[in-house]
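Before I ask anything, let me first share the structure, which is written out below as structure tokens.
With one protein chain withheld, the remaining protein chains of the complex are depicted in position.
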């Protein structure tokens, strides 16, 4: 347990530590655009709920990037996200085979796809070793900055 | 446990400590714009809910009438409120003695004051037996509809 | 000039008057019922006085409460807004007796114009065209005789009427007695007088009205015309101006006859002449001797502040430069009344506004007393906001209104926003094919 990162108060004070946790969970709630969150550990049990008092009207937005990092963690799965806006290609050219398929083992540095921006073909490499769990974008579709492209199950 | 940061009260008092916690959680609720928050630890279990009282900006109006009933209860004290907007007079005319003073015993139906509206002198009667605990308006001042005039301690 | 004005009203019009007072450096006094303590007109006025409980009879309609509030606050004038006491001649007389200026026409004129039969006759004397019709009806038998002279179909109307109550269309002599009794009963219940008269019924007229202003020295000006054909049960939903259907010649004729009628009446303050327009002809309906909800349309196209002018005129100031002659309108304005009502049943929909976003930007004006978190009380009319757009011509104004309606968000209560969004996309509306039955066909 390491409340240091989330709390600015004395970490030896259990309530301050818990408050730090709650604060961090609130931030997570907002950042991840959740409506509700229930959390429990050895010394904290909490439910947060973003009721009608929240975020002005239309609290909304569907297709927002999950994270801005190129590889965003979620459990033991990781997401490879697009480093720029452009067009997603699974293969180096229309005739070629895709770089990867679901179930393929990939290694750090291996090319996973191409994102074309301004006629430039940018190869996107894996940042870790693992197995392709899911391909989230169809070939030829456009992607936003930060949009998840692949789900990779970590070894 | 060191609740000093969150509570201004005596830190050796467990309730003060808890109150400090609640205070901190309330601040968090507002700052994080939650609608509801449930919290539990070894010595505190609480649910905070930002209900309909949140009333948009400028959470409103200081001098609102306590109640629209002519006699509004509050503990064992009751308030006699003005039944209309007008001018409050404690005596039937400038030369006369006031109808009542603090400490006077009054009975149901006894005239307590006059509220003048449109040149009409309206006598305001007590609706119960009791003792005048407080006179809330100065002689000759204007009163709103529903404004408390007298506090009466009930027998 | 007045030092302090008490605003005997609530909602958006009360806030509108607070704003005018503030710009004129006149102190404003808001009065409110218990349930209106959180309304914006109360927050933004210089002073606020709670005058009674929720029912309007004991607060906004209580002469005693309002006069008393004016006396304790030291107000030297009362602005009645629209509705409530705005057309109540007795209230205006009480103000005069208490040495408080009533911001409106002289009480005698309010009384004359409040009786639709006497108003009709006075207009006819001033050569304002009226529909073929009758004076006061004596009985059902009398009504049949008069209706046959006029020619069926006819409309039975309450002499003290307004807002559609006591109005019945009668197609033939057989059905007249039943309608007569019904209209009489409605009129009696609604206005305390069962007096009726009959008028020729027009099947598909447009509603055209003229905004007038007149000072205490005989200066009279027709400021602009508006079309308000989009109504539901004689309640206006959407108003616009200038009326697209009028030629410059028709408009000039109409304005001149309204000005002449005002001069003949000795009219003072602002007022609206309402007409039915059918196949190129105008027929006088009534004069509203007060500010109207849709005065905003005239303000947008003329750039002139009608509430301020109303106050100036009531204080005895002569009409001055921009008001002293007919202004040249600029562009086109449309007002959409956003009301809290169920879109299917049209039942009022009070409750708390859980989320609110008002549109903004170029050519978009919103007049409202509500805000996010505000609870709409069930006790009063359901108007939440007036959304007014202005652009250089009617098509651009419609486009602007369409966009503003898309941006308008009200959550927590039902509103007629969806109805407005349908209206502004309707082909007949866009091409200007309007009459007072537009919404009936539209809803079908």
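The first chain written gets the first letter, and so on, giving A, B and C; residue counts start at 1 in each chain.
Note that a residue touches a chain if its C-beta (ideal position, glycine included) is under 8 Å from a C-beta of that chain, and two chains touch if they have at least 3 such contacts.
Treat the numbers as computed from the prediction; the structure is a model and nothing was measured.
Engineer: Looking at the full complex, which residue from C:148, C:181 or C:392 touches the chain that isn't shown here?
Structural biologist: In the complete complex, the chain left out is touched by residue C:392.
Engineer: Of C:33, C:219 or C:296, which one is in contact with the hidden chain?
Structural biologist: Here the residue in touch with the unshown chain is C:296.
Engineer: Name, in rising order, the residues on chain C that touch the hidden chain in the full complex.
Structural biologist: Listed in rising order, the touching residues are 15-16, 19, 22-25, 44, 296, 299, 303-305, 322, 330-331, 357-358, 360-368, 371-372, 390-392, 396, 399-400, 402-403, 406-407.
Engineer: Which positions on chain A touch the chain that was left off?
Structural biologist: 54-58, 60-61, 64-65, 68, 84-87, 117-118, 120, 142-147
Just so it is clear, only the chains that are shown with their structure count from here on.
Engineer: Just give me the whole-number Å value for how far the CA centre of chain B lies from that of chain C.
Structural biologist: Each chain's C-alpha centroid was found; their separation is 41 Å.
Engineer: Rounded to the nearest whole Å, what is the centre-to-centre distance of chain A and chain C, using the mean of the C-alpha atoms as each centre?
Structural biologist: Comparing mean C-alpha positions, chain C is 57 Å from chain A.
Engineer: Hunt down the residues of chain C that sit against at least two other chains at once, touch-wise.
Structural biologist: Correct list: 372.
Engineer: Counting only residues that touch at least two other chains, what does the list for chain B look like?
Structural biologist: 54
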